[in-house]
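All protein chains but one are shown in place.
Now for chain A:
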Amino acid sequence: MSTELPLIGDYSTPSPELSGARIGVVTFPGTLDDRDAARAVRAAGAEAVSLWHADTDLQDVDAVVIPGGFSYGDYLRAGAISRFAPMMDKIVDAANSEAKLPVLGICNGFQILTEAHLLPGSMIKNDHLKFICRDQVLRVENNQTAWTNGYEAGQEITIVLKNQDGQYVVDDNTLAELEAENRIAFSYVGWNPNGSRRSIAGVTNKAGNVVGLMPHPEHAIEVGYGPDHRGTDGLTFFTSVLTHLVGGKK
């Protein structure tokens, strides 16, 4: 059975500025932003490789994006079922291995990464109890990760926020640890849109190869199809990982 993403546009064609990097994009039942993530990967100059949740072959990808959506409908806790997918076992092993496979979890992908214990904390329903979709300003708190090395420390970027269960919660000890180790990757600027602790929008693991965040960088990579202002701030996630892969800035 083909694991090709059922697409309208053709994202399987290698990008003209192909860097040689191959970045996997995982699809679970209920994943929504896989095509967008694949487009972002291609826009950055890498090849997007479709990974099916039920498969066990990582296809030698150099990095993995776990995109947003409502895997398994989020009917249980968001991400709680997807973490058991065979592909997730492979990803967890590869992320923890010596090679430290770079992994980016966006929205539902972030939720899955916390459920898989690659990242600390958990997400509960937004404090205002409603779904929220808006152009969101974030501050880059840590530009030393595989996915953020192209940003300036403290840089403010605007990308898309859209979620129902986006309130990041974490116990006090872990929170202190995250702060001490500079593992808060992004925080919300201005209004805290979901009640997250310390306005945390995204975190990283100790090694900096795994990053998860609620907002959607893949929706801010192309002028005219993202936020009204500064529409391409998200592209740097995907160029950062390419820099990281060729041994550039860590």
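In the analysis below, contacts are C-beta pairs under 8 Å (C-beta built on N, C-alpha and C of every residue); 3 or more make two chains touch, one makes a residue touch a chain; residues count from 1.
Just so we're on the same page, contacts and distances are computed from a predicted model.
Protein name for the hidden chain, per its UniProt entry and selected from "Aspartyl/glutamyl-tRNA(Asn/Gln) amidotransferase subunit B", "AzlC family ABC transporter permease", "Phosphoribosylformylglycinamidine synthase subunit PurL" or "Quinol:cytochrome c oxidoreductase membrane protein": "Phosphoribosylformylglycinamidine synthase subunit PurL".
Touch with the chain that is not drawn comes from one residue among A:Gln164, A:Asn192 or A:Thr243, which is A:Gln164. Among the residues A:Gly24, A:Gly69 or A:Gly166, only A:Gly69 touches the chain that is left out of the figure.
Within chain A, the residues in touch with the undisplayed chain are 1, 6, 8-10, 29-30, 32-33, 35-36, 39, 54, 69-70, 72-75, 130-134, 160, 162, 164, 216, 218-219, 221-222, 224-226, 228.
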